[in-house]
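As you look at this complex, bear in mind that one protein chain is not there, while each of the others sits in place.
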Amino acid sequence: MSGPLFLQSLILGVLLGGLYALLAAGLTLYFGIMRVVMIAHSAFLILAAYLAWWFNRETGLDPMLSLVVTVPVFFLAGFAMQRLLVSRLKPLTLTMMSVLLTFAIALIIEGALGFIFTGTQRRIQLPYAGDSLDVFGAQVPVVKLVAFVLAAFALLSLYLLLKYTRFGRALRATIQHPEAARLVGIDTDRTAGYGFGLGLATAAIGGTALSLDATIYPSLHWHWIGPLMAIIVVGGLGSIPGAAIAAMLLGISQSLLQIPLGATWAQTVFYVALFATLMFRPQGFFGGRLAQRF
Amino acid sequence: MNLETVELTKSFGGVTAVDHATVRFVDGKVNGLIGPNGSGKTTFFNCVTGMIKPDSGSVAYRGKDITKHASDRVARAGIGRSFQLCRVFPRMTVMENLLVAVRHPSVRTLLRSADDEHERERARHWLRRVGIDHLEHAEARNLSYGQQKLLELAGVLMGDPDTIMLDEPAGGVNPALIGRIATLVRELNEEGKTFIIVEHNMEMVMSLCDHVVVFDRGRPIAEGEPSMIQQDPRVLEAYLGV
Partner (left out) sequence: MRNDSERTASAGRTASADLGPALTETVVVAPDAPRRRRRWSRAVSLALLVVGAALVLSFPFIAPNPYILSAGVVILNYAVLSTGWNFMGGFTGYISLGHAAYFGLGAYGTGLIVKYLELPGFVAWVLAALVVVAISVPVGIAALRVRGASFVIVSIAFVLILLLVFQSWREFTGGSEGLIVPRPFPDLLRPEHHRAFFYLFAGLLAAALVAWWVIDRSKFGTALKSIREDEDKARSLGVPTTRYKLIAYVLSALVTGLGGGLYALWFGDLDPIFQFSILIGSYMVLMALLGGVRHLFGPLLGALIVGIALEYFKLEFGDTQFHLVAAGLLLGVVVLFMPDGVIPAVGQLIDRFRPQQTSIRDVSAAELLEQNRRSDASATGAADAREASGEASTRDASDVSDASDPKEVTR
């Protein structure tokens, strides 16, 4: 493998890893708050991508402007989903039933997208789609860089929000110890709803970032949910830093393996990592210790 | 010697719940395990029965090392246990709850009908002993908490254990039921079962146990007959924080 090619794969891996990290952070958030494995996360991702594409087609404006609408709408949708649907499930069977419920939502979204926009593959034509930067001989497409910056910015905001705001403290308290959080006067139900909203907001941002550079179609979300699930298990369910590290590592591995193996086989790296994690360290490699129990 | 731990240690994060505990429980006796809240009794139970893996140290039962055994192997070695807040199978009937216990797994057990009359009769025997035989067909979740406690005990007895570890048998039940559980423990002990009981109800411990081990901060600080324990200054200190 030549130097520039390697460098290029490495950079592309980091750029891809950033998007994975943002989306995995969203999944981790749901799981941390309510032990919910949100299968529909990637369906919402594709939904956001479709909305960005549709916005671009209808208005001709930059798809990133659609964020102004999609982020708040997705936040509200997440809040409503938690308050109206997920919270109805019995606590005893919550984890299993929430998987099925969110799976159902994923099917509905996929079906609705296919129904409305048909199964045709779609792609946004951006004026800067063909541009790329030259980094020590490696060609880095500008769109991928823009998508990465968007994802990294969102992830950083999420981190700061969780770390330094009152709401972030309430959310972390709810994640770590719901009973105790209730005792000190935190409305854990509402906080959980907001957490869900935040998770879906990450899907909105991720979807828009994805739409800049990817060909989208309704069933695309299945290609995302597998890797994302693998990432959060490898990272240790419930740990956001763990998920981010695992996302980066696996994103880079996938990108590097694409050169010798081709795109399809390179995807198996996620599943190999997943099964290796289960065999050797079911609690995940970075933090989290909930995997076995939930 | 019946059940013995050597330097058993388990910590969660920074908190050492069981700290180099070396304890011996006497065969054929009713052993009590007492100590203030958070002194590591339940964690100790969980380590001994294989529910959680100890960080270091060893557990031996009747001369055999069982430290690394998973909880089902520990159970089949002859150690039955109950849980602090009792655990039954809520959506199975009382009878089915009793038919779960396995002492000798084999292909024959695998295929044998759960309707096996011999097993059912044995189950009814234990239900009668604990006094809930009239509830045989009820679903366990419809039982009251006290009845569930008795059901859990009967379920453990179905596994025919030689040693029975009870985690707070008197917790959350009314005085009359406490008396009945105590009587049952005494009877079973007469029949040759060894007991190890974690309990906060001092009256029960003092009247029931032959031998008491006192835990504080994850390790035994005193042991002996109940009357001696009551006067031990270290025990008072642990409880009252004097």
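Chains: A and B, in written order; residue numbering restarts at 1 for each.
The definition used in the following text is that a residue touches a chain if its C-beta (ideal position, glycine included) is under 8 Å from a C-beta of that chain, and two chains touch if they have at least 3 such contacts.
If you're wondering where the values come from, they're calculated on a predicted model, not measured in any experiment.
Of the listed residues A:10, A:65, A:80 or A:97, the one in contact with the hidden chain in the full complex is A:97.
Seen from chain B, the chain kept out of the figure touches residues 12, 15, 37-38, 42, 49, 51, 70-72, 75-76, 80-81, 83-93, 96, 99-103, 105, 109-116, 119, 131-132, 134-148, 155-156, 158-159, 172-177, 179-180, 183-184, 186-187, 190. Remark: the residues of chain A touching the chain excluded from display are 31, 35, 37, 39, 85, 88-93, 95-97, 99-101, 103-108, 110-115, 119, 177, 179-180, 182-183, 218, 222, 225-226, 229-230, 232-233, 237, 262, 264-265, 267-268, 270-271, 274-275, 278-279, 282, 291-294.
As a working rule, only the chains that are shown with their structure count from here on.
With centres taken as mean Cα positions, chain B sits 46 Å from chain A.
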